[in-house]
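One protein chain is absent from this view; the other protein chains keep their places.
Labels run A, B and C following the written order; every chain starts at residue 1.
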Amino acid sequence: MRVVIRNLSKSYGLLWALKKIDLDFQSGECVALLGPNGAGKTTLLKLLSALLYPTTGEITLDDQRLHQGSSALRSAIGLLAPGEHFYEGLTLKENLRFFNSLYSRVKSPQEIEQTLDTVGLRNWSNDYVSSLSSGMKCRLAIAKCLLLEPKLLLLDEPYGVLDGNGVDLLEAYLMRLRQHGGIVVMATHHVSRILTICSRAIILRRGSLIFDEPRQEPWESFQRTFAEFLPRGEKWNS
Amino acid sequence: MELLKQTLWVLWKDLLLELRRRESILAMFFFGTLLLFVFHFAFEIPAEKAAEMAPGLLWLAFLFTGTLGLTQLFQAERENHCLDALLLSPMDRASLYLAKVFFNLFLMLLIELVVFPLFWVLFNLAFWNLLPSLFLVAFLGTIGFCVLGTLFSAVTLKARARELLLPLILFPLMIPVILATVRGMEIILRTGKFEEAFSWLRLLIGFDVIFFTVGFLIFEWVIEA
Amino acid sequence: MAGTMQKRGRGRRVTGILALAFILVGLYFALIEAPPDAYQGEVQRIMYVHIPSILTAYLSFFIVFIGSCLFLWKREKRDDILARSAAEIGVLFTSLTIIEGSIWGKPTWGVWWTWDARLTLTAILLLIFVGYLMLRSLIEDENRGAVCSAVVGVIGFLDIPLIHMSVYWWRTLHQPPSILRPDKLPWENVHPSMLIALAVNFAAFILLYFYLLSLRFRVGEMEEEVKTLKLYGGAS
Partner (left out) sequence: MSAWGFVFLAYGIVWFALLVYLGNVKRRFRKVERELSSLRSSGGLKKNA
């Protein structure tokens, strides 16, 4: 799996959300997408998941250009946005069965039951999604990814709602995904958490790429660049 | 084949949600009957003219009820960004269109099945034997309404003043359906013979076929814009 | 690029002058040269303005259709601007047509508005145009607004023949076609200068239409250029 982003920019009306981004993701990478609010992180995630189309430049997955018609490519892309992408009126099992059928994955009810068990939602499997807490909805999103097995997994600030057990669950899954040759791109503000598992960090500011380095142990360059974005007084040891 | 399977799944999802919440079906049903009463008070229809005015009033009630249904059509997709979830998936966008057309058609036919006889009772009309053929004309008209209405429901999905904009765009384009359905029903009521209305029905079927194909092809670009 | 701009600018000025000339000649023919109609008298002269403006209204709707189809197919901003300009001018000509129709109707039938087939059709056309422009103004996102308007443009045009058929059938149902109606051209006893007047006025309207269209199109193009300059100016 290889994702190539060439000269990517996206404008909303008169404002540039992303300006001339060039990136290259290899299999097995876990990319931390960092930056202040409004830096363009969510826009980049939406472009990568083909929910938005670039104003200039292009994104290619395994040398196939991502454009409007590429529905085949989409089955390899997953977007985990906690609290979203589920029908409140359906039960957990119905939601999973529905999305499985859309991705034309053949999963038996037992497999769905078993996946719900691994994410610890077994005894809610017949409840409506509306009755779940946001943390549990995020676990349901993880269950969905477990079933759909995306190659490129995009995450939009999952840490905000997960409890300790949930975080371990998520990070275990991300590790397994990377071992199977998948790519993980996570936009988050929980810097200390993501730095423990990411293989590379990217910092965006006002739509431009200002930092892109693989992780190394004494990471002074990262600390220098990222210091201005930390809340005052917070010091962390990477 | 894949298209049909996905359509059925989306339809299953919509019907399940509707069965549980029953918000659209009840709202549309009571709105339809409410309109009948309002017409009764507004028009003071003398007994002998009731037959002549019945098709017009009935179809007007279905038009407004259908518009109510159309504004609610993508409501489930608006919650939790579920539309993004569908667009994320490799599903064929046209199957979403098919499912929504059938869903809205199903709702409207259900309403018509009840409101038709109710109208007959309220305005104590005779011609009970003509009801099936009248219902067939209304069926063709409802198909035309759903085919075009679903597309415009998607067109105005992210527009401001969505509920006002949808009828404003849809009704002028629905004029052939309105004329054909009402005139067709009127002829049947007057002459009692179904064959008389064939010219209007051909127009109606032409409308349905043309705009079903156009909607089927264009829907993908509209929903992904 | 600049070369073609000058050429189009000059081309536009030429059409403008030609249009003006034809309008003046047309006025002369319509008001002075052509004899009054045997039945309707002087008021029939409104036909020399009414018929050309109907055709221009339908022409502009056809251009909206072409622009919309091209835009949906190739997604170039240029086609969208063409459709938008044609729609704006189309609304103008359609409303003028309706005003003339009712002014013509007043002396001939004594009422400002009759559900005459042609007046009704023009009114429906105006409603579709208004819907088209309203939709575009109510969608924030540029690209989405353009795509949705293009869809209305295409479907509106495809619906015209069906609307025509249903309205004419509906009309013949109610009112048998009388001889003396504004939309029935009195071909039997037509005087040659009447034909000339109609032809000249028709040419005047078409020339004026294309002059206005290319001017409005140019304004649209420049507005687009201003936007890209502001956008790229900032990012370069």
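Rule of thumb we're sticking to: a contact is a pair of C-beta atoms (placed from the backbone, for glycine too) under 8 Å apart; a residue touches a chain by one contact, two chains touch by 3 or more.
Note that the coordinates shown come from a computational prediction; the quantities given were computed from them, not determined experimentally.
When the full complex is taken into account, the listed residue touching the unshown chain is C:Glu225, out of C:Glu76, C:Glu140 or C:Glu225.
Check C:Ile103, C:Ala123, C:Leu158 or C:Ala199 against the missing chain and you find that the one touching it is C:Ile103.
Interface residues of subunit C facing the missing partner chain: 23, 27, 30-31, 41-43, 45-46, 49-50, 53, 89, 92, 96, 99-100, 103-104, 106-107, 208, 212, 215-216, 218-219, 222-223, 225-226, 229-230, 232-236.
Everything that follows uses one rule, which is that only the chains that are shown with their structure count from here on.
Taken as a contact graph, with one node per protein chain and an edge wherever two chains touch, the assembly is complete, since every chain touches every other chain. Taking each chain's centre as the mean of its CA atoms, C is the chain most distant from subunit A.
Distance from the subunit A centre to the subunit C centre is 52 Å, each centre being the mean of its Cα atoms.
For the pair subunit A and subunit B, the distance between C-alpha centroids works out to 40 Å.
Within subunit C, contacts with two or more other chains are made by no residue at all. The set of subunit A residues that touch two or more partner chains is empty. Against subunit C, in their complex, subunit A makes its touches with residues 9, 11, 13-14, 16, 19-20. The touching residues of subunit B, counted against subunit A in their complex, run 2, 5-6, 9, 12-13, 16-17, 20-21, 76, 79-82, 84-92, 220-221, 224. Those residues of subunit A that touch subunit B in the shared complex are 49-51, 68, 71-75, 77-79, 81, 83-90, 94, 98-99, 101-104.
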